[in-house]
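Removed: one protein chain of the complex. Kept in place: all other protein chains.
Residue numbering begins at 1 within each chain, and the chains themselves are lettered A, B and C in the order written.
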Amino acid sequence: MYNDNNAQTIVEYIKNFTRKNSLFMLAYGTGCGAIELPATLTSRYDAERLGVRGAATPRQADLLLITGYLSTKTLKRVIRVYEQMQDPKYVIGFGSCTINGGMYWDSYNTIKLLDKYIPVDVYINGCMPRPESVIAGFKELQRLIAEGKADGATKYKENLDWYRENQKKVLKNWPLVEYNW
Amino acid sequence: MREKSTTIYLGPQHPGITGNMMVKLQLEGDTIVKAQTHVGYLHRAFEKLIERRNWMQTTTILCRFCVPEPDPPEAAFALAVEQIEGREVPERGKYLRSLVLELARIQSFLLWYAGQSGSAGLYTVGQWSVGDRNYVLDLFEELTGGRIYHMYIWPGGVRRDIPVGFKDKVLRTMDYIEKRIDDYDRMIFDSAIFQKRAQGVGIINKEKAIEWGVVGAPLRGCGIAHDVRKDNPYDAYDKLDFQMGVFEGGDVWARAKVRQFEIRQSISMVRQIIQNLPAGDFLNKMPNPMKWTIPAGSAYGKVESVRGEFGFHVVSDGSDKPRRVHARGPAYVHGVSLLEDILVGENLADVSFIMNSLGVCPPEIER
Amino acid sequence: MKTSFIKEELLFQQLATAFENVVIEIVRKETVFVYASKEFVLPILLYAKEKLGYNSFSHLSCVDWIENDEFELVYIIWSPETKINLFVKTRIDRQNPTMENTDMIWRQINTYQREIREMFGIEFPGFVGEKEFILEDWEDVPPMRRDFDTLEYVNDTFFEREGREDKQDVRERIAKRSGEEIPDFAKKYSRE
Partner (left out) sequence: MNTILFQLSGALATILLAFTVGMFYGGIRRKIIARIQNRVGPPIYQNFLDVIKLYSKDTSIHHGAMQHMGPVFAITASITSLMFIPVLNGDGWFWFKNLNFSGDLIFLVYMMVFGSLGMALGAGQTGNPNSAIGVTRGLSQMVGYEIPFVMSMVALMAQFHTTSITGLMNIQMQENTWLMFSNPFAFIAAVLAMLGMFHYSPFDIVHAPAEVASGPVSEFGGKYLGLMMSSGSIFAFVKLTLFVDVFMGGAANLIELVIKTFALYLIPVLYGVVSPRYRTEQAITYFWKWPLFFGILAILWASF
């Protein structure tokens, strides 16, 4: 009964359980959606009861929130930050502008489609999403983690060339450093 | 012995930075010898987009100029357009505008409480005030339909009238907020540690304030009485009774005192507006919004936001689209060159503290 | 009711006596425009600041009049005594745009000039400031010029989510799905 397979399943289960209940969110407000994050983390909505808390540096973080539109200048920093994070790591795209450009569909300085540049696990729509929908997004991410489906980081490793190609199309004159995992 | 100097990039990913920007600091020990701001991480090319939208469609973009306080840009733009067009605003519309602007000011002050105390390490006040800010946002939600972005102020008035029972709700919320800010003040202003940290830090003297064009609470914290609401009254502010908070010193403490004084003024103003709200129309009917053209001309509309004067330079060439719209937020002055200047000689521990007290808000610098 | 422009008239007189080659226009209450050629801008600003008490600088902005092949620079200054917004407007050539550096009068002009240099490509000789302000690695036409087409740039550079490229009116599809009629007032604003 207690063969290796079962033991592994149990270990996997424990890993996923702790991962889903302890999400360290990187404190990086990339766009205007960051204004709803204080509200999400404070008394009325209190995301800390779900185990979501802030982390100061990318090394410690599991969760990267792209809070809204990404200008190309920020995209560089986001890619670098994302690559500095340690596996397993998750990305939540926050707001309509990460999904399809939103109201900035004709702006020359914002990217329109986030998942061409970094893998996204969960999208939250709305401009801007209310704290309730942010929490719903966290819940959805937790469900994916529990089922072992939040595998954006693996996707990124496997298709690194494709991602790099897309990134280079926007970021000219910018040496993309070697990604070591 | 020569001290070794360190370079620290405060941002763009840094918990201490107020928004998505970067300050490159050169340190000797804990003292800053050179500071350089880098902005542009939030550039969305609003001004370019506005040139491609017609006059009515600009409203969705305008509120996004400044995220923590989205109403002053709308009001400033509306004022500029009304100046060009010569359009009158009904009395009730003026009062409702002032109501929204003051409520926005109150919620922004609450956010400031969180930033100022959080950057000093006192997270409890921040948690309280941001939590209580939700009650003000609830009012917005009921009045305009949106929590953060309202798109409520239109050229010619406001978008809709107040719902039934709204007045009572506003008064009740104001009573609650007034009771709560006493608690915050006891935690912040009575704390010996906060006093020690805030006094004598980030000093702007009077001459520097004029030379650099400082506006808003930082200017009043230098002892210069200037407030757009008093100097060039717009909307209903010439009929409301309020005072400017003017304090001497020019340091973080004086700026904090100004804000502590003004949030109470705002609450009293909201009460006055609710009591004296005139009856009548709230919006001057405008032509078909899709065919709305504005005569050629230019104007500068300015309002007082929490951080200072927020101005819009609007140029129309007579077509259905704006020719050029240029915004000037208070952070445009405070956040770039002034910050570089006053950070020199300060302690690394105070950078975030000073930035919060100046109200540096990157979205309105780069737009 | 006719508005009286007493303090505006006074400013008009003061400026007209001090400068000959400028056009002054009282536009509306508390707003006065001064049209000057570009070498007069610095003297006017200095005069207004030192003699007339216009010590608060509000705004510097640039308008692209591509049909006249000109850039218009607008300096807006304000006086705490008279409360008048004084607009100093000047037009410069669009082909080789240069403008005098004015950041020694008010230090905040520094920021405005950095932005205008980047967004319109106007040079300010003698002006020291970081080259890059908002943009990074920008190789195209300065983006705020009218001849820069942002939509074309977007189509060249960025990806679009599928299903959005047609930018069609989706209201009919939504109406069909929900089984409701499109109300008449909504049909009026149809995109055709």
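The rule is short, and it goes like this: a contact is a pair of C-beta atoms (placed from the backbone, for glycine too) under 8 Å apart; a residue touches a chain by one contact, two chains touch by 3 or more.
The shown structure was predicted, so the numbers you read here are calculated from the model rather than taken from an experiment.
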{"item": "Touch partners, limited to displayed chains, of the chain removed from view", "value": "A, B"}
{"item": "Of B:Trp55, B:Trp154 or B:Phe194, the one touching the omitted chain in the full complex", "value": "B:Phe194"}
{"item": "Touching residue (missing chain; options B:Tyr95, B:Trp128 or B:Tyr332)", "value": "B:Trp128"}
{"item": "Subunit B, residues in touch with the chain not shown (by the definition above)", "value": "6-8, 14-16, 27, 30, 117-124, 127-128, 131, 187-188, 191, 193-194, 196-197, 347-353"}
{"item": "Absent chain, residues of subunit A that touch it", "value": "14-15, 17-19, 21-22, 24, 27, 42-43, 46, 48-49, 51, 53-62, 85-88, 180-181"}
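In the analysis below, only the chains that are shown with their structure count from here on.
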{"item": "Contact graph of the chains (line, ring, star, complete, other)", "value": "complete"}
{"item": "Pair sharing more residue contacts (C-beta pairs) when B-C is set against A-C", "value": "B-C"}
{"item": "Mean-CA-position distance for subunit B and subunit A (Å)", "value": "30"}
{"item": "Centroid distance [mean C-alpha coordinates] between subunit C and subunit B, Å", "value": "21"}
{"item": "Length of the line joining the C-alpha centres of subunit A and subunit C, rounded to whole Å", "value": "38"}
{"item": "For subunit A, residues that touch 2 or more chains besides their own", "value": "73, 106-109"}
{"item": "Residue numbers of subunit B (touch at least two other chains)", "value": "40, 43, 45, 48-49, 52"}
{"item": "Of all residues in subunit C, those that touch subunit A in their complex", "value": "135-137, 139, 143, 148, 150-151, 153-154, 157-161, 164"}
{"item": "Subunit A-facing residues of subunit B, complex", "value": "12-15, 19-20, 40-45, 48-49, 52, 60-61, 64, 67-68, 111, 114, 126-128, 130-131, 133-134, 137, 147-149, 363"}
{"item": "In the complex, subunit C residues that touch subunit B", "value": "27-28, 30-31, 55-59, 61-64, 74, 76, 80, 83, 85, 87, 106-108, 110-111, 130, 132-136, 143-144, 146, 148, 150-151, 189"}
